[in-house]
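Every protein chain of the complex appears in place save one, which is left out.
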Amino acid sequence: MPFSKIFNDPVYGFITVNDRLIQQLIDHPYFQRLARISQLGMSGMVYPGAKHTRFHHALGAMHLMKQTIDTLRAKGTNISDHECRSALIAILLHDIGHGPFSHTLEHSILEGYDHESLSLQMMEKLNEEFNGALQTAIDIFTGNYFRNFFHQLVSGQLDVDRLDYLMRDSFYTGVAEGVIGSERIIKMMYVVDDVLCIEEKGIYSIEKFLIARRLMYWQVYLHKTVIAAEMLMLLIMQRARHLAAGGIQLFATSAFSRFLYPMPLNDAAYLEDFTLIDDMDVLASVKEWSRHPDPVLSSLCLRLINRRLFKAVWMHEAPPDSHLDYLTNQVAALYGLSIKEATYFVKWDKVIQLPYDATKGEIWIFTKNGERRNIFEASDNLSRDHLSHPVEKFILCYPKELNIKDEK
Amino acid sequence: MPFSKIFNDPVYGFITVNDRLIQQLIDHPYFQRLARISQLGMSGMVYPGAKHTRFHHALGAMHLMKQTIDTLRAKGTNISDHECRSALIAILLHDIGHGPFSHTLEHSILEGYDHESLSLQMMEKLNEEFNGALQTAIDIFTGNYFRNFFHQLVSGQLDVDRLDYLMRDSFYTGVAEGVIGSERIIKMMYVVDDVLCIEEKGIYSIEKFLIARRLMYWQVYLHKTVIAAEMLMLLIMQRARHLAAGGIQLFATSAFSRFLYPMPLNDAAYLEDFTLIDDMDVLASVKEWSRHPDPVLSSLCLRLINRRLFKAVWMHEAPPDSHLDYLTNQVAALYGLSIKEATYFVKWDKVIQLPYDATKGEIWIFTKNGERRNIFEASDNLSRDHLSHPVEKFILCYPKELNIKDEK
Amino acid sequence: MPFSKIFNDPVYGFITVNDRLIQQLIDHPYFQRLARISQLGMSGMVYPGAKHTRFHHALGAMHLMKQTIDTLRAKGTNISDHECRSALIAILLHDIGHGPFSHTLEHSILEGYDHESLSLQMMEKLNEEFNGALQTAIDIFTGNYFRNFFHQLVSGQLDVDRLDYLMRDSFYTGVAEGVIGSERIIKMMYVVDDVLCIEEKGIYSIEKFLIARRLMYWQVYLHKTVIAAEMLMLLIMQRARHLAAGGIQLFATSAFSRFLYPMPLNDAAYLEDFTLIDDMDVLASVKEWSRHPDPVLSSLCLRLINRRLFKAVWMHEAPPDSHLDYLTNQVAALYGLSIKEATYFVKWDKVIQLPYDATKGEIWIFTKNGERRNIFEASDNLSRDHLSHPVEKFILCYPKELNIKDEK
Partner (left out) sequence: MPFSKIFNDPVYGFITVNDRLIQQLIDHPYFQRLARISQLGMSGMVYPGAKHTRFHHALGAMHLMKQTIDTLRAKGTNISDHECRSALIAILLHDIGHGPFSHTLEHSILEGYDHESLSLQMMEKLNEEFNGALQTAIDIFTGNYFRNFFHQLVSGQLDVDRLDYLMRDSFYTGVAEGVIGSERIIKMMYVVDDVLCIEEKGIYSIEKFLIARRLMYWQVYLHKTVIAAEMLMLLIMQRARHLAAGGIQLFATSAFSRFLYPMPLNDAAYLEDFTLIDDMDVLASVKEWSRHPDPVLSSLCLRLINRRLFKAVWMHEAPPDSHLDYLTNQVAALYGLSIKEATYFVKWDKVIQLPYDATKGEIWIFTKNGERRNIFEASDNLSRDHLSHPVEKFILCYPKELNIKDEK
């Protein structure tokens, strides 16, 4: 029998791997690590079903890529076996550089960290190990492959990454609002002059996709309690690093230590350590730190472990300093902390969501007359103004115990 | 507005909590810990979607209990609000005493450990905290409440525990074979003389339930690769404790340490530490130990982390000592280990599955003529002989690298 | 055991009836007739899975009404058992006056027909039969009951009718775009001063509901091939009545005959005949007429039976007479018909869809601060302008055989 491996997937039924090289990549420690990184970071604290991992998402996106290629080939687009394999690898590894809790700790504990550039570095490392077999995959990932639609499928306005994560996240959270017709969208894909298009009859599915994505942002990814949990995690890391910088001993796996007590390392060693940390390292530390003598650290950690999250309030503008000072003073008084310590309990942020970001390229509709029109021209129901306008909100977090009346 | 909290659940849509006391129990650190204990132990290594937790299962089972009570009340069974609350609490907390990776480490690292007795101890502790409000729940849990059907619903041949876990586990693994009509079964429940029965027209659903449960055992819970992963975890713990007993330093959270280096503690302290450990403590240690100088420990841990599991072979009888010796010798030679060290790489076990265990009580059918008959008398399709006969198999695990031809 | 009847429903699992009066209404010939009226008229010609009936929809809407009442009661709204029963009856019977193929033949063969007024007449007839037990249900249906939210739930901007049909139609067509979180919306319902509101945290579900409804219109209810099939059915009825008016014999059940050869009847007899016709009467006639000597009638009927539908083209404005004349001439030439006969093969219509019709009342959001705001004030994502603006399109149908190049 030829090589074939099957993964059960509640979302698509089955994911089949028929290519030994791809199976070797899945078996690689870099990829296995993704099985210990939650797809949705802290969202599991709000949606108890949302414990799925980057590992599963990457497999799912690869499955959709395979379906896409099958569809395009059936419609006459010539795709070689090498291109097919490379596109599958590009999407399989597109998130390989994610750190613990996916986006939560990006730009925080791992300064200068950017999951896309780390993904690229790790893909290049793998390319060496596999004697250059991943070069085309890397070119597709970086947008350097000459047939541009492959890159669009990996990272575009309507890529299989989004098609998988919307399906998967709505499935695992149980939020029906995010369910999209990924299968139908894929059936409607068509490539003209190396540009990815959607057949005209798929317009409504695209409308639904854009709307569902926006709603998933507000209902799941930017749910205010999810943000409150993420802020708590960020404050913990900030405090831990502050203590570490002061030479204080902190429980951590050796790889994770390197990110708490940053040492002058060359890039390779830094990367190597990065490939070893995942949600487990962070959570075990948070658990242990909940007994740490530092009252700020232990108190923040206890909150996270026992899910006593901050209250989160949406605001239309940034909270004035006077209000922040007021809250900080209240915290200091309530918990017997210094003002400086109390600042770890009051935090605000600006949240921006842009439903349609034209810098990612357009979504093209291929009409029955053989023309290519962008989705806003083709649709009766969508307005570019409406969807290209970023929604900006502010969010303010502080302990529920303060008993401040709601503000807006 | 009266108190009401909603949890999204992909399995049932929503789980509503209307009772402040129950919400306080959910918010309690004991219960929050369950959100860090995977429902299916190591099954996530075979079914990548199966990352759901004991927390979610407990909520789901409570939801089914509420549905059951609504149904029974609608059929005229008198159930007081206190009984309703107590039954909900009993099922909510029935698994509170589970340790890391649910059943995986039972009877191993935590010797003399038994999740049901620990659940009871923790429920009693909570009962103190809540000034005796849980007493009836405890009585239902232990079978001491005078109306026996409540206990049947918590722990019987056809309890809401099983109704939830079969639904949930099949949902998250994607194994369609386990899907059962929990809702239909509940709609068919009826209580006669305080005995739980199923209306006659529900017979086929019960047949399906019994068959689905048996199949889920072989396809998920006792899947040979799942057992291989569990054995690896057990061997790691065995080795760690062996090293600990020899005074060797092992990375671990302070609570977990107590179970590696057991100290004479009074029960209360033991229990307290137990309530602090979960999958995170264990996995963080396994990750760190993968760099431990002990070649046995680090090698086993690396296997787990990178999913290089043992090969598992089903056998009809226990492997003869000669075969085990042969395998152990091969391991020793291949890895340059002593025979004693090599024994950590060869392990067998006996697996028993009993589809219908009459000691758990019978499933009763309430016929239209007003009689109570057990399921085997009432069904044309089930045979008691067939389902009451335990299936016994043996399983042998050893490194794939040995390249032994398949045996049966 | 108290009275209880269960209907299997793939959408909600089960629908339970606990009230003998309601079961008697379901058993009544008026209601049983709905089991022979397709919910989506001709949509089954485009979506082969969409064969569900008004009977099933009415049961489903009643189920959602029961869930709504349970939710409102749990939140403290006082609803008497009589009100509950009446609301269930009002929604159960809200579509009782639908004729064959639901909306397809409205305003056509049954001139002056209006399914809502017929529903009312039939409810009044039933009220007599049941000795006035339906009076409150009728008052709720007509908006004369003093607590207005009941009417809103039966016929408002966000009623259980819509909640069921969007769920059910998307389920049976397989159009994922229409899936809405009916359950979640219901859980968020709240009544303040007898006005139906949605709790603030349900805003995204409402957004989704509005969008899904609009998309279902374009993708299913107003799908151009569905309209083409409906036009064909309408043309058949028009031709049949034309022939009947000329005294020509047409195969039909005796009840259906009355609508082909209208006779001066008193209202009661008309109503009585109306309650006897359903999809079967119409389809059997269409089948037989496909062998009728009139070439127009038989040709149209053969097209419907064998699914050789007209080509349908969307246009931005009404087709000019010159174009219609051109097409009619082409038809006449191709099939050897007179111009007058040929007009039965060319038909256009104006299609209007208004996503949010404020005359149906507003959707109210109940904020955490205890205010009531309409959905457009409360939502960041919806624009009243956008949704209150009717989309108007024109559609033109003619035989595919004409081979006219696409126009727009």
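The chains carry the letters A, B and C, assigned in the order they are written, with residues numbered from 1 in each.
By definition in this document, a contact is a pair of C-beta atoms (placed from the backbone, for glycine too) under 8 Å apart; a residue touches a chain by one contact, two chains touch by 3 or more.
If you're wondering where the values come from, they're calculated on a predicted model, not measured in any experiment.
Set against the missing chain, the residues C:H52, C:H115, C:R213 or C:R258 yield one that touches it, C:H52. Screening C:T253, C:Q353 or C:N374 for touch with the missing chain picks out C:T253. Set against the missing chain, the residues B:D139, B:E207 or B:D349 yield one that touches it, B:E207. Touching residues on chain C toward the chain that is not drawn are 7-11, 13-14, 27, 29, 32, 35-36, 44-45, 47-49, 51-53, 55-56, 59, 171-175, 251, 253-255, 276, 278, 280-281, 283-285, 287-288, 291, 305-308. Mapped onto chain A, the interface with the missing chain covers residues 1-2, 4, 6, 13-14, 16, 18, 74-76, 183-184, 187, 190. Annotation for chain B: contacts to the undisplayed chain at residues 175-177, 179-181, 184, 204-205, 207-208, 211-212, 214-215, 218-219, 368-369, 380-381, 383, 386, 391, 393, 406, 408.
Everything that follows uses one rule, which is that only the chains that are shown with their structure count from here on.
Central chain assignment: A. Criterion: smallest distance from chain C-alpha mean to the mean of all protein C-alpha atoms. When chain B is fitted to chain C on its Cα atoms, the angle of the rotation, on a 0 to 180 scale and to the nearest 5, is 180 degrees.
Farthest from chain B in terms of Cα centroid separation is C.
In whole angstrom, the spacing between the mean C-alpha positions of chain B and chain C is 49.
Chain centres here are Cα averages; for chain A and chain B they lie 31 Å apart.
Looking at chain C, residues 184 sit in touch with two or more other chains.
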